[in-house]
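Complex shown without one protein chain; remaining protein chains in place.
Chain lettering (A and B) follows the sequence in which the chains are written, and residue indices restart at 1 in each chain.
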Amino acid sequence: MRAATRHRSKPNGRAGTTQAQRPSGRRPTAEKRLVAGAVAAALVIYIAYESIQIGDRSLLVLLNGLTAAGLYFLLASGFTLVFGLVRVTNLAHGGIYLIGGYISLTAQRTTGNWLVSATAGAVFAAALSIALYAVLRRLRGDGLRETMFTLGAAIVIADQVLARWGGVPSDLDPPSLFNGSVGLPGSDLLYPKFRLAVVGLAVVVGLSLWAVMHRTRFGTTIRASVDDRDMVSILGIRVELVFAAAFAIAGGLAGIAGAAGGTYLSLAQGEDNRVLLASLIVVIAGGLGSIGGAAAAAVIVGLVEAFAQTHHPILSVLMTFGTLVAILALRPHGLFGRRTDARS
Amino acid sequence: MRTPKRRALGRLLAVLTAATLFAAGCGDNGDSADPAEEPAATAASQDAAETTEADEAPEPDSEPEPTETDAEGSGTDRIVIGAISTLDGPFAALGDFSMHGVKLALLEYGGTLEGTATRDGVTGASVAGVPIELVIEGSDATPDVAVEATRKMVEQDGANIIVGPLSGDEGLALKDYIRELPHVTLVNGTSASQDLTLRDPAANVFRFGGDGAMWTFGVGTYAYEELGHRRIATVAEDYSYPYDQVGAVLTEFCALGGSVAERIWVPLGTQDYSSFIAQIPSDVDAVFFAMGGTDAINFVKQYDEFTGQSIPLIAGPTAVDQSVLSELGSRAEGLISSGPVVDDAGLAEFDAFAEYLDSVFPGQTPNIFNVYYYVATKSALQALEEVGGDISDGSLAFQAALAQQSWVTPIGPVTLDDNRQAVVDMYLRRVESGAQRTIETLPKVNATLGFDRDEYVVQGSFSRENPSCG
Partner (left out) sequence: MPAASRTAAALGVAAVSIVLVPMLVSDFVLLQIVIKSLWLGIVGAGLAFLIGQAGILSLAQTAVFGASGYVMAILVLDHGWGTWWAVVAALAAGPVAGLIVGVISRRSSGLYLMMLTLAIGVFVFFFAQQYQPITRGHTGFNGFDAPMLFGWDLNERRPLFYATAVAALAVTALLRYVARTPAGLAFRGLRDNRHRLQALGYSAETTVVSAFVVAGAAAGLGGVISVWYNGAISPGSIDLTRTIELLIVIVIGGTLRFEGAFLGALAVTLLRNYASDFTNRAETLVGVAFMAVVLLTRHGLTGVLIGFLSRVRHALRLVRGQRPAPDQEMAGRPVGRPGP
């Protein structure tokens, strides 16, 4: 709402608020390190405690947490990128995940190749994401209406997926390289190779994002746009293209996540809302707009979830949300968040 | 300050007026809007609108739909069947299957399909010369929506018979609603809650199939006696339907002397079962799992990946229902379960049904949903035939005839007990080559699983802890 008001009164007046936020926007690195250290310490203590309770299957649960974290990161990193850059809370993100997964499924049934299929899903999801942005541009500056529009899109996508693919749950076959399971040392249980691949995929995506952001001109533009997009546009850079690229990246990552999730979990009606919720939690905990925060929060949420499910199955869902509330009580804008919301 | 205030008041006024107009509009326009769409539905809604409006005007106290509705004419000029299933949300596929069953039954009575979509009805069906109309509404598996959808069919479309719903808690909510309307009859679809009929039954609620516990009958005994299991773990979704399944298994298993090492309840909405699988003790003889649809696919796949099925699985009835069997693929091979539908029942009725289903809805095979909705609808139609399509006595004769229904369904003979709950055959079955093969037919399973009714009912509903199992 505030955006609407301000937008009307000062169409290009980001500067005032941006300046007001500067002091908290640029946190001293020492504080960041402190937060990171404290979080890591708390997490290690928690895992150690739970591991003693659980015993010989702790490694398995740890891996489960990391797998979940991998999927959450693929979803949350794009989500948070779009938010940081365009100030849009894309509630259709779950729908894009689902449709990306289903496109991959169809592609796999045609081609039989997982990688080709996942690429097809990602490309389609990226295209859909760009299309969404093209419409959203009409609402520029009104965060509430943009968010509501994405909600409408989410409803339509879910229903169209139902119409096109039906309600019968389904899944993709893993690529032959990652088919099957490996034994875990010290445990009677196995671990599916594909889940390990998901962790690897998330790490690769995370590193690539970091490299793009910090080592390329494109990344510099994005980071500059996050800080002050008016300034960037004054410099003659076409901000719309940067934004569209952000949407494409977010959509593509959601599409890949859909293919991955559709492989080690399954695709079905309702999954869109589940993953949307999961990515929202991760994004809030990590701090809106912070990719590093999304990574940290994905690991925290994934691990807490996995250990809570093992130790307190019935109330595990509440534990996840409890963690979120605890984080926000200590850091109202998430682990590595800036007060970005004040500008939205 | 005055300006906005005054304008706002005007606005409040405008909104209220608009609300009145809108509300009035839909009362009156109910029949004027309809002709625009399908001619078949027109008559239905017109009549409904007329009856409801006629009823409601002289009556300040609102009995939702008085029995006098049909008494005005001699006999009955048409009968409306309202079918409800989950057409939206995560269970939408099951809604499709259910409606196939309803429509098949109506086609046998001279109907023709209006179209191929789920909500497309059947026209032209009749029983004893009385035309039968079909209205279809969907829910999203929540009780609130199920009641609203049913209320619309009964009060707006004039439905005399309701077929459905799909899920347990919806069934309980509909029982509360239908109980107040003695002239309307609910013939359950696949709602498997025990208490739809077991405790506090309603006179106009009928179930021609098993409940969650009955579907699981026999598997506990089989596990103990034939498979030699002595100690098992259970993994199930955390709500009443899986409680009934786990409860039925443990009731038998523990009565024989078996024990349960761990009951793992998975919150609804979980996709990743890996951390629940990690809780299964490594020294149990078998794992019983009870879940449906997506959850079953996720669980079986992950159990296979994480354990290589080193501990054998025993399945709940819907976890390996034919509706998900093809998606489970080879991982489901060899799974033992109990349930109402097998693919080799050897009944002529089953083969005929399967062939008929495939001819009308190509590619569809019998599963619990299309069979149960078919049996429910056909039972109602047969009873209607017996009373000559006459429900003008407030459906009393029809309901009496329905309670006496005894026929061989595609999945075996059915009769009803005093609570209007079916006594039906169940099958111990094993998945072989993607189909359910009979191990043993369990004849005439009743709602108390063969235990004494008074003792059984007193134990209370199954829950996370009930039965205690020693």
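Everything that follows uses one rule, which is that contacts are C-beta pairs under 8 Å (C-beta built on N, C-alpha and C of every residue); 3 or more make two chains touch, one makes a residue touch a chain.
Just so we're clear, the structure is a prediction, and the values are computed from it rather than from any experiment.
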Inset, instruction - Using the touch definition up top, pick the residue from A:V44, A:L115 or A:A163 that touches the left-out chain. - result: A:A163
Inset, instruction - For the chain that's not shown, point to the residue among B:T118, B:T216, B:S338 or B:T448 touching it. - result: B:T118
Legend entry - Touching residue (missing chain; options B:D77, B:D176, B:E333 or B:E440): B:D176
Legend entry - Missing-partner contacts on chain A, residue numbers: 1-5, 8-10, 20, 83, 87, 89, 135, 138-139, 142-145, 147-149, 151-156, 158-160, 162-163, 273, 277, 280-281, 283-284, 288, 314-315, 317-318, 321, 324-325, 328-329, 332-333, 337, 340-342, 344
Inset, instruction - In the full complex, which bits of chain B touch the chain not displayed? Write them out. - result: 1-20, 22-24, 26-28, 30, 34, 37, 41, 49, 52-53, 55-57, 60-62, 64, 88-89, 117-120, 137-138, 140-145, 147-148, 151-152, 155-156, 168-169, 172-173, 176-177, 238-240, 267-268, 463-464
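Heads up, the rule we're going with is that only the chains that are shown with their structure count from here on.
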Legend entry - chain B residues touching chain A - in the complex, by the definition given at the top: 89-96, 238, 264-267, 269-272, 274-279, 282, 293-294, 297-298, 301-302, 305-308, 310, 323-324, 327, 464
Legend entry - chain B-touching residues of chain A, taken from the complex the two chains share: 54, 57, 60-61, 64-65, 67-68, 162, 166-171, 181, 188-192, 195, 261, 265-266, 268-271, 274, 305-307, 309-310, 313-314, 316-317
